[in-house]
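Only one protein chain is missing from this complex, and each of the others stays in its spot.
Entry: subunit A
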Amino acid sequence: MRKFILAAALAAASATSALADTVTVGMSGGYFPFTFVKQDKLQGFEVDFINAVAEETGDEIKFETMSFSGLVGALEAGRIDTIANQITITEERQAKFAFTQPYVIDGAQVVVKKGNESEITGPEDLKGRTVAVNLGSNFEQLLRELPYADEVDIKTYESNLAQETALGRVDAFVMDRVSAAQTIKESPLPLALAGERFSEIRNALPFRDDEEGRALRDRFDAAITTLKENGKLAEISQKWFGTDITK
């Protein structure tokens, strides 16, 4: 117990107390091309987007990377101020967090191993199949809402969905369309899009639903409006996706 108190005291002494104008943004750092690392450098659409927002608001940004499944807990515990990791607006999340306006509008996409795309052509073909999704992601929820959800074997992963599908351990994975298309283009893995995207997804930044969080949300929301109007947001999207995914 003495050790415990000592460790706690040590931590309290060494913890960096957040300055008022430093906004801590959480992301997984493992979700290409939204947030990923190359040669030890954190980059991606979300990084550019947040930096552009901060330029408008004048805030100092600190990026924190952690496993995707830890992000929401970290936001609730006050360890980070928001999450920039393609967070989809859902009813449950809206009841809990204060969201900005959407800055990415997209759809869910089924991806299969190359050669299977004629066999699986959309979500309706997932009946009786094994499907991988990211743990804690909205796509898991989306699959569970399908009318035949009990016939779909949903497997949740921390990461490496694409690899699992390419290896044939699962029949398909479900992700947002843009990341899926980008993954197929950039990775050496034998994968293919299965049919069209389904259901609309709107991504936004969640903040804690308290006075401070809502104030921060309003500041960021105003900046997003500016970035939409001056074309900066579309420009960042073009850079990473070759298309505008922000409308």
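One rule holds for everything that comes next: a contact is a pair of C-beta atoms (placed from the backbone, for glycine too) under 8 Å apart; a residue touches a chain by one contact, two chains touch by 3 or more; residues count from 1.
Note that in this section contacts and distances are computed from a predicted model.
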Record-based protein name (UniProt) of the chain missing from this complex, from "Amino acid ABC transporter permease", "NADH-quinone oxidoreductase subunit M", "1-acyl-sn-glycerol-3-phosphate acyltransferase" or "NAD-reducing hydrogenase HoxS subunit beta": "Amino acid ABC transporter permease"
Residue in contact with the excluded chain [from A:Ala54, A:Ala74 or A:Ala234]: A:Ala74
Options A:Thr57, A:Thr130, A:Gln163 or A:Thr226, residue touching the unrepresented chain: A:Gln163
Contact with the hidden chain (one of A:Glu151, A:Glu186 or A:Glu212): A:Glu186
Contact residue for the chain not shown (choose from A:Asp48, A:Glu64 or A:Glu235): A:Glu64
Interface residues of subunit A (partner: the chain not displayed): 1, 3-4, 7-8, 10-12, 14-16, 26, 29-32, 36-40, 42, 64-67, 69-70, 73-74, 76-80, 159-160, 162-163, 183, 186-189
